[in-house]
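Of the protein chains in this complex, one is absent; all others appear in place.
Labels run A, B and C following the written order; every chain starts at residue 1.
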Amino acid sequence: MSYTSESQVSVRYAETDRMGVVYHANYLVWMEVGRTDFLSQLGFPYSRLEQEGVLFPTSGCSLRIIHPTRYEERLLVRTVLETVQSRKVAFRYEISRENRVVVAGQTTHICVGPDMRVRTLPRPLHAALKQALNEKK
Amino acid sequence: MSYTSESQVSVRYAETDRMGVVYHANYLVWMEVGRTDFLSQLGFPYSRLEQEGVLFPTSGCSLRIIHPTRYEERLLVRTVLETVQSRKVAFRYEISRENRVVVAGQTTHICVGPDMRVRTLPRPLHAALKQALNEKK
Amino acid sequence: MSYTSESQVSVRYAETDRMGVVYHANYLVWMEVGRTDFLSQLGFPYSRLEQEGVLFPTSGCSLRIIHPTRYEERLLVRTVLETVQSRKVAFRYEISRENRVVVAGQTTHICVGPDMRVRTLPRPLHAALKQALNEKK
Partner (left out) sequence: MSYTSESQVSVRYAETDRMGVVYHANYLVWMEVGRTDFLSQLGFPYSRLEQEGVLFPTSGCSLRIIHPTRYEERLLVRTVLETVQSRKVAFRYEISRENRVVVAGQTTHICVGPDMRVRTLPRPLHAALKQALNEKK
């Protein structure tokens, strides 16, 4: 189990704005693509977690846009597990183009049930995330 | 009860693309804004319908873009109820800028339950829609 | 040169709505992903065409949603060149999941310059599109 995963995205026309570059909110969407791949690679596809009543709404996020990106560019999203708590998980992201980081971001997620009330992470997921974090050291 | 309703939208930066105009998929979103207002004005807010297990997924739609629209323009979405069947509803839309139609569209919706299976429209809603249609004649 | 191309998309969380399925406007975005791949495969990446002052705004489109699609599903977008005129191009699309068509669509595009005025397709592109169409027969 790895504490990091990589995803590829190609910039879609719909994701650009009239400045000719990617509209910044889309970086959050790509970071979510990274998170989806991370969890899937860990053996816990998020769609299955949700079926089991485990939801991870985003409680906070931030973005730093270093260089603009453009239509048809191919980007790499690197997702890094940062912290794991009993009810909370945090990720960090690096979006790069040709080995150069163009956007950096981070997100935090609280674990809730279908009623949106805070709950603890399911044990197997918590264990897998902790193990992945240990790989980091 | 009226067979038509009007909604106003201001073009958001996020809705433009690198061509400098509105990305066409957003017209479907504005048509949905029109539909939301139509149902609310009829006395059946769609959020309440869904709570009661009545969903109207879009089964078909079309768009004709006559003139491009741009950031910060104020547009009027006119929603027109077209047909009402026991399990299906259709709307027509005209999006205009300064009294000139710039986009025309239509959508059809089937009525389903939370399990996504086709069901009949609830009676009170069906009656209200039929009455609205009669106003048209 | 082929009159058809294939693209893969994985449904993103951002593309779903509270009905639990893909919000219909996103099918237009995936059809644009298909179009981008089609032109790139033909040897005319759309980002390069635009740099040369050749724009293809969508003038019309339609969608027929046969089955809903969901988060994390992998879909295939098949893009088919339909007609080529001196100032206009039309495509047809089939989006399928596990070899079953779930959404069908079509788009028409007019050729304009950076000033948004109608112009003729550049000759090499017109020739390549015509040749691709011939493959179809």
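Basically, a residue touches a chain if its C-beta (ideal position, glycine included) is under 8 Å from a C-beta of that chain, and two chains touch if they have at least 3 such contacts.
The structure presented is a predicted model; accordingly, all values stated were derived computationally and were not measured.
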From A:R64, A:R87 or A:K130, residue that would touch the chain that is not displayed = A:R64
Missing-chain contact among C:G20, C:G53 or C:P114 belongs to C:G20
Could I get the residues of subunit A that touch the absent chain, sorted low to high?
-> 18-19, 21, 24-26, 28-29, 50, 55, 57-65, 68, 116
Positions on subunit C contacted by the hidden chain, ascending | 13-14, 16-21, 23, 25, 70-71
Subunit B residues touching the chain left out here are 10, 12-14, 29, 32-33, 36, 40, 45-47, 70-72
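Simple rule for what comes next: only the chains that are shown with their structure count from here on.
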Per-chain Cα centre nearest the global Cα centre, belonging to chain | C
Which pairing of chains gives the most C-beta pairs in contact?
-> B-C
Distance-wise, how many Å sit between the C-alpha centres of subunit A and subunit C, to the nearest whole number?
-> 28
Which subunit A residues touch at least two other chains?
-> 13-14, 70-71
